[in-house]
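What follows is chain A.
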Amino acid sequence: MFFKEDIVPQGADRWIHWLAPVAACAPAFICFAPVPFGRDIVPVDLDTGVLFILAISGLSVIGILMGGWGSGNKYSMLGGVRAAAQLVSYEIPRVLSVVPILMLYGTQNLRLITMAQQARWFNFFPKWFVFYPVIGQISFLIFLICSVAETNRTPFDIPEAESELVAGFHTEFSGLKFAFFFLAEYAYVFLASAMAAALFFGGGDGLWVRGGIIPSWLWFLAKTSVLVFVFLWFRWTYPRLRVDRLMQFCWKFLLPWSFINIALTGAWVLVH
Partner candidate 1 sequence: MSLIFYVFGALLVLSALGVVLLKNVFHSAIALVMALALVAGIFVMLGADFLGASQILVYVGGIMIIMLFVIMLSQQPVEALQRQVNEQWLLAMILSIAIGAGLAEGFKKYFAYHFKSPGLMPTSVSIGRLLLGEMIVPFEAVSLALLAALVGAVLFSQEQKDK
Partner candidate 2 sequence: MTLYHILALSGVVFSIGIFGVLTRRNILGILMSIELMFNAANINLVAFNHYLHPGNVWGQGFSLFVITLAAAEAVVGLSLVLAIYRNIKSVFTENMNLLHG
């Protein structure tokens, strides 16, 4: 891929065409800064960690729109618009699905959130957020679904469906630029899994294996890998959704339920 020819279409907006893959890819890596890879292994211990990740990962949409515009091609542009519409829409329930966690633990710092999940219920059962009755599961499901949609993967990959749209916004990209787009996509898959592991599965918290035989970073990576596997699993299992169904699903199902979930969490916090 490195040595393939870099083709720039004739009608393209050169600057934008050149910048697009960078703009799509760079935020994906910045986002890893506040992720707690292990008990004390946090690259940057940001106080606004969760918000930071959610904000920065939103920047990639700009890259996609730039890709759609820069190709100077009507179909690429439509693909870009579609992809961006989908990403922006799914961003909202995704953010809202994280809100219960912030409400419960009262912090946006990812390290503190993972720390708070290290307790045990009845001295036995891990007190991860995903195991909180009802709210944890709803939150996690919404987060998972939205993350799949955010990374433009099946069953939500209609904006870049290879067999139907000739790959949408990145049709006109080749060689290293194309590689960058894909790098961004997989980086986001990994990021989403890492976030889910940190937010819902206690980060580097081990399961009943005492004494630190298995280091926390290994736990974290194991959880992340399992979640990455789930992402791939989705891809193998489900067919594509039609584009209007996809938007309806987001606005009419995920969004109301995430609001209900926030209300439930509020009640839970009030009671405790």
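The set was built so that all candidates are chains of the complex that A comes from, given by their letters.
The rule we apply is simple: contacts are C-beta pairs under 8 Å (C-beta built on N, C-alpha and C of every residue); 3 or more make two chains touch, one makes a residue touch a chain; residues count from 1.
Computed from a prediction, not measured in an experiment: that's the story for all the values here.
K.L.:
In the complex, chain A is touched by which of the candidates 1 or 2?
P.N.:
Among 1 or 2, contact with chain A goes to 1.
K.L.:
Touching residues of chain A toward candidate 1 in the complex: what are they?
P.N.:
Answer in residue numbers: 13, 15-16, 19, 46-48, 51-52, 54-56, 58-59, 61-62, 65-66, 68-69, 77, 80-81, 84-85, 88, 91, 95, 106, 108.
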